[in-house]
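The block underneath contains the structure these notes are about, expressed in C-alpha cells.
In this view, the complex is presented without one of its protein chains, the others remaining in place.
Here the chain labels run A, B and C in written order, and each chain numbers its own residues starting at 1.
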Amino acid sequence: MKKILSLVLALALLLTASAAMADVVKIGVFEPASGDNGAGGKQEVIGIEYAKSIVPTVEVGGKTYDVELVIVDNQSATDKAVSAAQELVDAGVSIVLGSYGSGVSMAGGEVFADAEVPAIGCSCTNPGVTSLCDYYWRVCFLDPFQGTVMANFAMDEFGAKTAYVLSQLGDDYTTGLATYFAKAFESMGGTVINEQFTEGTSDYTAYLNNAISGGADVIFSPTSTTVASLLINQAASMNVSMPILAGDTWESSVILDAAKGTNLTICMSTFFDEKDESSPQAAEFVQGFKAWLNANPDKKTNNGGNDIVAAVSALGYDAYMVAIEAIKAADSIDSVAIAEALPSVVTTGVTGSISFDEIGDANKDMAYIKKANTETGAFDFVKTQTVAELAK
Amino acid sequence: MSRNVLHVENVTMQFGGVVAVNNLSMDINEGEIVALIGPNGAGKTTAFNCVTGVYEPTNGRIDYMGKTIVENYPSGKMKRSYAGENAGLYTKRVVNTPDKITALGIARTFQNIRLFKSQTVFNNVLIAMHMRRTSNVFSATFRLNMKEENQMRQEAMELLKIVGLEGVADELATSLPYGQQRRLEIVRALATHPKLLLLDEPAAGMNPQETEELGAFIKEIKDRFNLTVFMIEHHMNLVMGISDRIYVIDFGKQIAEGTPEEVRDNPAVIAAYLGVDEE
Amino acid sequence: MKKTTKNLINIALLLLMFVGLYFLEQHFGRRSMLITVLKKGAIYALIAVSMNLLNGFTGLFSLGQAGFMLVGAYTYAVLTIPMAKRMAVYQYYDGGIINFTVPTIVGILAAGALAALLAMLIGMPVLRLKSDYLAIATLGFAEIIRAIIQWDTLGPITNGSNLLKTYPTFKSVIPVFAAATICIGVIVLLINSTYGRAFKAIRDDEIAAEAMGINLFHHKQMAFIISSFFAGIGGALLAMYQGSLQANAFKASMTYEILLIVVIGGMGSVTGSVIASFLFIACSEWWLRFLDTETYLFGGTVKLPLLRSGFRMVVFSVVIMIVVLFFRKGIMGEKELWDLFTPKKKKEGIKP
Partner (left out) sequence: MFDRILPYLLSGISVGGQYALIAVGYTMVYGILRLINFAHGDIFTAAGFFMVYIATALPVQFAIPLVIALTVALGFTVERIAYKPLRSAPRMSVMISAIGVSYLLQNLMWYVTGGLAKQYPTIPWISESITIGSATTKVVTLITPVLTILLVIALVTIIQKTKIGMAMRAVSKDFETAQLMGIKINSVISTTFIIGSLLAAVGSVLYFSNYTSVTPTVGAMPGLKAFVAAVFGGIGSIPGAVIGAFIIGICENIIKALGYTTFSDAFTFALLIVILLFKPTGLFGEKTSEKV
C-alpha cells in the first residue's frame, strides 16, 4: 500500500515538474467532455482549439507568450464542475473559457470568483451566470431573449395557442429557457402546459402523450442533445404531428441524425449560421474551420463526424479572441489585471460585434432560427430575429 | 408462605399451527430456586421467552409481583386457528417489551451465550447498567455524569470480583473460556439489579465438576443478592441438588410439579424422559 | 497515564494541527490543491464519521445519508443567501418568499437541526424494519426528499431544482477544520459514553441488548437523529465548500461513496473513517488526476497508453475493490489510532 502510494506521489511530482515552463500564458477551458452535454462541450472546445491554431501567441509587455490551453472536463454536472474549476485554478490559468451549459458555469463561477480568475462564457445563456458572479462575462445572448424569440416564432409561424413546455429538473439551462419561453408565450395570450422530467429519464412517451392529450399546438423542449435524441426518436415512433421547438443546444448533428427520415417538424434558435455570408469574418472563419476540421480527423470526430459548423464552435472561437484581446489590453498575464481590462474590450467576432454591458453580458440582439431538414439531414435557415423586431 | 414473585396462568404460545406451550401455569415464590425441565423441544425456552417479553403469548396471563406484565387472547387470524384451551378467559392485551420487563426486575441469560462480542468483559457488565442511568444523552456525552459513571464502573468491578473475572476485565468477552462466558452472562444479568433471575441452561456444556461449582455459585448469588431463581436445566444433578421445586413439561404441557423427590418418582416424568412402550 | 495528562496531550495535538494548517495555508496558498483537498477531506471525514456512528457503531444499515446532507445543505443555503442576491438567485420565483437572512453559524446549526427533525419523523416508521429493508427504505426516503426539494411548487423556498449560490462560504481551511473537529469530537465523546456503549451493544446483539434493559427503538432513534444532525451539518459545510448547490448531486451514489469511505476506514473506527476520507478525497481529486490527462513522454513522441479522461476513476475503483476484497476490515478495523499507541496489557494466565 505504502509503496504504491509513494510511487503515485513521485509520478505526480514528476508530471507537475515537467509542466512548468517559462513564457506561457495558460487559458483554462472549462467544458463538459462527458455527460449529457459532452457532445456540445466538445464542439465548443474545437472552436477554441481552432482559434488557438490561428492565434497561438500573445504579446505582453513586449514579450511573446505561448498560449497553453488547460482543458478540463466538468462532466455536465454542477458538483463535478466545482472540482474541475479548482483544477483550473490550481493549474494557474489567467483566464477561463466556457462552459457549454449554464448550471456548470454558475457552479464554477463561485470558484473562479473566489480565486479572482475571470471567465468568459461561450454559450451559457442563463442570466444567473453573469448576474450572480462578478468574474463571469459572456459572448452570447441570454435566455429571456431566446425564450421570447421562440415564443414569438411559435405564435407567428405555427399560430400556436397552447404550448407544451418540457424541461429537465435540476438543469439551469433547460429550466431557465423554458421559464422565459412560458412567460413570453403567456404574456402574448397563449396557454402553457409545463412539465419537468428528472435526469436519467429514458421514457418520454408519457410526456408526449400528455402534450397530445393536453391539446398542445407546439412542444417547446430546450433539453440536452442526449435527451433530444430519445425524445425525437419516441416522438417519431408515436407519429407526433405538432412542431417541436427548442433552444440553441439542439443545433447539433445529434438532432439531425435522430430526425433524419422522420416526418417531424423541428426548429431551434441559435447564435450563428454558417451559410450567412453577410460578415466577412464569419465567412473566413467558416472556410478556415472546415478546412481545419477536415485536416484533423480526431477534431472532426469531436464535431460529430461531419464539418457542419456549430454555433457553439463559433462562440468558442469568439470567446478565445476576446480573451486574447483582454490579455493584450491588460498587458499582463495576471488574472486580476485581465479581469479589470475585460469589461472594456470591444471586438468584432464571427458571431457579430462584441461589447459588454455592466453585468458582463455581450450586447447581442440577434438570433437565428433554423429547421432540421429531415430529408437531407442538414439545417435549413429559417429567419433571423432581433430584439428591435420583437419590440414592434 | 412467602410472597409470590411470578405467576404464570394458562399461557399458550402457538406458532402457526404448532402449539409450543400449552396452557401452562406456574407459580414462583420469593427466595425459591425453581427449575423447569423437560425433554428437548418441550417448550421450555419458549416459556422463558413469553415471560421475558421476547414472544407475545397467544393466550394467558403472566403476573410479576402481583402486577400483570403480559396478557393476551387469540385475535385476528389466530382467533380461528387457535388450538389451545381457555379461549375467551382473557379479554385484555398487555404487552411489555423485553427491556421494560428487565427494568421491572426480571433478568435472564441465554441458552446459546449472547455476550456483546466486540466488547470487553468489563464493558459487558457496564452495558447492563445503562438501564439504570439518570443521565441523558447530552449530559453523558459532555461528561456531566462523571459521578454516576464512576459509580457504575466501581460496581461493575465489584461484580466481576465476585465471580473472579476481575483479572480478565479488559479482555474481549468472546476470548474467555466457555465456562467463564457463562458466568459472565450471569454477572451481566445481575448488573441489571434483578429480583428474579432466569437462567436458560446455565450448565450446558460443562463437566460434572464445573456443574457442581456452578450450583454452589447460583446458591451463593441467590443469597447474596436476595434473588429468586428460575432456571431451565438438563443436568439432573444440578437440578436435584439446588432446586426447591421443579416443573416438568412435555409437548408444551405441564406433566408434573413438586419437590425434587416427588418429581423423581413421578411415573409421568419417567415416561416422558424414557419414552413409553405403546402397546 | 492519568486522564488529565491524556486530555492535555490531546489538546496540545489539536493545537499543533491547527498551527500546522495555518502554516500550510500560508505556504501553499489557500487555493492550492493541498488546501482544497484538506477542506473537502475534513468535511467528508465528518460525514463519514456520522455515517459510521449509525452503520458501524449501532449496526443500523442505513443508506439515507445523502438525503440528510441534502436537507442540511439546502437549509443552510436557503437561510443565508443575502437579501440583495435573492432576486437574482430565485430568478424564476420573483426572489422567493423567504425575506430574512440568518448568520452563518445559525444557518449551520439550523441545517443540523432540520436534518435531525426529519430523521426523527422518518425514523419512527423505518427503524422498525430490519437490515436490508431498512437500507432500502432509507435509500427510498433520500430519493423522496430529493424529489420534494426539486418540486416546482416549493420553488419560492428551495428555488426548485435550480442552483443556489451566493450564500456565505469560508475562505480559509481553519474554520472547516474547526467545525469538523468539534463535531467529530462530540461524536467520539458520545461513542465512549454510556450511550455509545449501548449503541455498540445493539450492534453486537440486539436481543441481548434488549434483555439488558436497553430500549431498542429509543436508542436506534437516538443514533439515527444524532447521525443525521451531523450529516446535516456536513451537508451545510459541503455546500459552503462548493460555493453552489444543487439537489441533483445528492444521489444514492453519494451515499455509496460515503459508505465506501466508512468501509475502507473500518466499520466502527472513527480514526479509520477520518483517514479514509482524506485518502479518498486526495486520490479522487488530486493524486490520481494525472491518469485523466493524455500524456506524452520523450518530447511528445510516445503516448502513454490508457491515459485519458475517465481512467482515474477506473483505477480508483479497482483500488477500492482490492481493499474491499482483500482488506475486509479496512484500514483500522474496529481499532482507533490511539489504540495502536497503547499496547495491550500482557495476557495473564486465566484459570479455566
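Just so it is clear, a residue touches a chain if its C-beta (ideal position, glycine included) is under 8 Å from a C-beta of that chain, and two chains touch if they have at least 3 such contacts.
Nothing here was measured: the structure is a model prediction, and the numbers come from that model.
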Among C:Met83, C:Ile97, C:Met321 or C:Leu340, residue touching the chain not depicted: C:Met321
Among A:Ser187, A:Asn209, A:Gln287 or A:Asn363, residue touching the chain not depicted: A:Asn209
Per the touch definition above, residue among C:Ile105, C:Ile182 or C:Met313 touching the missing chain: C:Met313
Residue, one of C:Ala73, C:Ala88 or C:Ala137, that touches the chain absent here: C:Ala137
Touch list for chain A against the chain that is not drawn: 33-36, 38-39, 73, 75, 169, 195-198, 200-203, 205-207, 209-210, 213, 226, 229-230, 233-234, 236-239, 257
On chain C, residues whose C-beta touches the chain left out of the figure: 61, 125-126, 128-133, 135-137, 139-141, 143-144, 146-148, 150-152, 207, 252-253, 256, 259-260, 263, 267, 308-311, 313-314, 316-318, 320-321, 324-325, 328
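Following the convention adopted for this analysis, only the chains that are shown with their structure count from here on.
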Centroid comparison with chain C (C-alpha atoms), farthest chain: B
Approximate Å spacing (C-alpha centroids) for the pair chain A, chain C: 34
Distance between chain centroids, defined by C-alpha means - chain B, chain C (Å): 43
Sites on chain B at which at least two other chains make contact: none
Touch list for chain C against partner chain A, complex: 31-33, 36, 85, 88-89, 91-92, 147, 150, 152, 160-163, 165-166, 169, 171, 241-244, 246-249, 285-290, 292-293, 295, 309-310
Chain A residues within the chain C interface of the complex: 8-9, 11-12, 15, 33-34, 73, 77-79, 82-83, 86-87, 89-90, 103, 106-107, 109-111, 114-115, 127-128, 131-132, 169-172, 175-176, 179, 194, 196, 198-199
Residues of chain B touching chain C in the complex: 52, 54, 97-100, 102-103, 107-108, 110, 114-119, 123, 126-133, 135, 137, 140-143, 145, 149, 152, 164, 167-168, 170-171, 176-177, 179-180, 188-189, 191-192
